[in-house]
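Have a look at the structure below before the remarks.
Shown here: the complex without one of its protein chains, the others still in place.
We call the chains A and B, going by the order they appear; numbering starts again at 1 in every chain.
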Amino acid sequence: MDLLLFLQQLLNGISLGSVYALVAIGYTMVYGIVKLINFAHGDILMIGAYCGYYAFTWAQGTASPGLAIAFAFALAMGISALTGVVVEKTCYRPLRNAPRINALITAIGVSIVLENGARVLPFMGPNPRQVRIPEALTGVLQFSGLTISKVQVLTLATSIALMLVLTLFVQYTRTGKAMRAVSHDQQAALLMGISVDRIVSITFAVGAALGGAGGVLFAMNFPMIDPYMGIMPGLKAFVAAVFGGIGSIPGAMLGGLVMGVAETLTKGFISTKLADAVSFGILIVILLVRPAGILGKATREKV
Amino acid sequence: MKKKGVDFLLLLAAGAAVFLLIAGLAWIGVIGEFYLQLISTAGIYIIVSLSLNLITGFTGQLALGHAGFMSIGAYTAAIFVMRLGVPLLPSVLLGGAMSALFGYLIGFPTLRLRGDYLAITTLGFGEIIRVVLNNLEGITGGSAGLKSIPGFSDTGDVMLDAIIKFAWIFVFFAVTVAVISNLVRSSPGRTIVSVREDEIASTSMGNDVARYKMLSFTVSALFAGIGGGLYSALFNYLNPSNFNFLYSVNFVVIAVLGGLGSITGTVLGGLIFTFAQEWLRVLKDFRLVVFGLLLILLMLFWQKGIMGSKELSITRILRRILGLGGKKE
Partner (left out) sequence: MFKKGLILALVLAFVATLLPACAASSNEIAIGTIMPISGPVSAYGTQARDASQMAVDEINAKGGVLGKKLVLYVEDDENSPEKTVNAFNKLVTEKKIVALVGGLTSPCTLSIVGEAQKRKIVLVTPSSTNDTVTDAGDYIFRSCYNDSFQGRVMAKFAGENLSAKTAAIIFDNNNDYSKGLKDSFTAAFTAAGGTVVATESYATGDKDFAAQLTKIAAASPDVLFVPDYYNTVSLIAKQARSAGIEVPMLGADGWDEIANNAGDEVLDCYYSNHYSPDADDAEVKAFVAAFKAKYNVEPNALAALAYDATYMIADALKAAGSTDPEKFKAAMAATDKKFVTGQISFAAGTKHDPVKSAVILKLIAGDAADKPKVTYDATVNP
């Protein structure tokens, strides 16, 4: 095997994986707290991508490219967080004590509404849109035979920065501690005076904001956006979250990277035809071998 | 015993009457051929949704890959008919068996786990099946699909053919209803329902929960496969892209609309769904938005669907009409 080609593919995989990781965090945080597979999370990625696209197109003419990109991220993360909270409050909260299957079906409904709502909204529409990458970000950097595009550099830098901020937030702030407490034991947290409703909303907001940022990065890497763009990355990010151990934030980061690398290496060296099958095959193997995921803790339900 | 015998005869008579009514109306031209085809389509949707209801409604495990099982049944049946010249009936049954085998293999690792893993594994499984069907070009025709699959009959008279299609599907529909409603009333069926109600309590009663989940899931895959086999003969064309995630969601919607855990509810749900799809064509692109909203609203405000987990007792209605004096059970 050509070492250089292998390293190149590895690099491509890590860049893709860092986007999966950002999206996987949203799945894992929500699951950790309300035990819900939020099927609509992939569509939050789509919303983030569209917001980033509009924000950037608007700001491009008036501000420097750097500022325009920062604005795009801010708006995308803000609107995504808002969407996440609204969906939680209207659709998931009334079902928190209902059987889990009901919430799961509701999540599928939300996903269908978001995708098709985007298709019929006059300013979004069903046809894919081209994203014009700012001049400053086109082009590639060369390192002793390896090619990395500037967008890939930005992707890695942004996702690492966001994951760092999240880790600090969850570990050291009061809200972060409260989140962990709710995730650990909702009843006990309630007794300790933590407002569970507020914490759940914040969790949805943070998870969705990261998903939105993932959407902007996704749109920059693969510069075409359409209403269905969130489905596949959403599914793969979910597999990544299960792989890393659903409920575990470091697990989601690791899982995302592994998924990205596995997918790219499969395409590069095994078979492009089977890449999607491999992603889901990994899921089934993980469930067989280590159902709690790589970094997850196996819990036993007490009666 | 005697009461059961009468009930059985009543059901048989009711089934025959419904069949003869629809077939007769079609024969004299009151029901157009297109609508008969639509009723047949609804029949297949109902068979698959009933199978989904068994695992999701009665056992409480959400499955999101029934289109995948359906496609296994459809392709297996079509390949047996086209390439090996096996008659249609054994081919459809083989399709069901193949699907059940896959159900067993998929269920084995996932059903031991508690929680929502089945939902996501079946979803992933559906996707894998699609990739595999696309790549087995020599056998499945790949992305161009499998065309000119022989139908149920070829008499030269299109109306007669349409009635024969309907007859086949109606018989399979009746068998599916009979098997599933007897299964859930049997002793293993009671255990299956106890898993839905409280898995931990059921385990502590000494039930091998995983085994009963497997039983339910395998039977579910079997009927989804049979539905697929009938589909291949009804539409005469298969394409992997048809059996996507959204197609699986259709069956979830039918089961939820009718009422999770209700067989008669699923039948009503399937009929309404199929015809609503035709009526809702006027909505054009808004159709899917309405579809999603309906799903959310159902879950929020009408969780029980049309029937809840109750059944519309046909024998009781008939007894009342015929004055046989059936008492409330």
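One rule holds for everything that comes next: a residue touches a chain if its C-beta (ideal position, glycine included) is under 8 Å from a C-beta of that chain, and two chains touch if they have at least 3 such contacts.
Small disclaimer: the values here were computed from a predicted structure and weren't measured.
The chain omitted from view is touched by exactly one of A:L67, A:M232 or A:L288, namely A:M232. Contact with the omitted chain, checked across B:G126, B:G189, B:G227 or B:P240, is made by B:P240.
Check A:P65, A:G78, A:P223 or A:P250 against the missing chain and you find that the one touching it is A:P223.
Taking the complete complex into account, residues 25, 29-35, 37-38, 41, 131, 134-135, 142-145, 147-148, 158, 235-237, 239-242, 268, 271-272, 275, 278-279, 281, 284-285, 287, 306 of chain B touch the chain not shown.
The missing chain lies against chain A, touching residues 2, 5, 8-9, 12-13, 16, 126-128, 130, 132, 138-140, 147, 149, 218, 221-224, 226, 228-229, 231-232, 263-265, 267-268, 272-273, 275-276.
Here is the rule we use: only the chains that are shown with their structure count from here on.
On the side of chain B, the complex with chain A involves touching residues 56, 60-62, 64, 106, 109-110, 112-117, 119-121, 123-125, 127-128, 131-132, 134-135, 200, 204, 245-246, 249, 252, 256, 260, 285-286, 288-289, 291-296, 299-300, 303. If you check the complex, the residues on chain A that touch chain B are 35, 37, 91, 94-95, 98-106, 108-113, 115-117, 119-120, 126, 231, 235, 238-239, 242, 273-274, 276-277, 279-281, 283-284, 287-288, 291, 301, 303.
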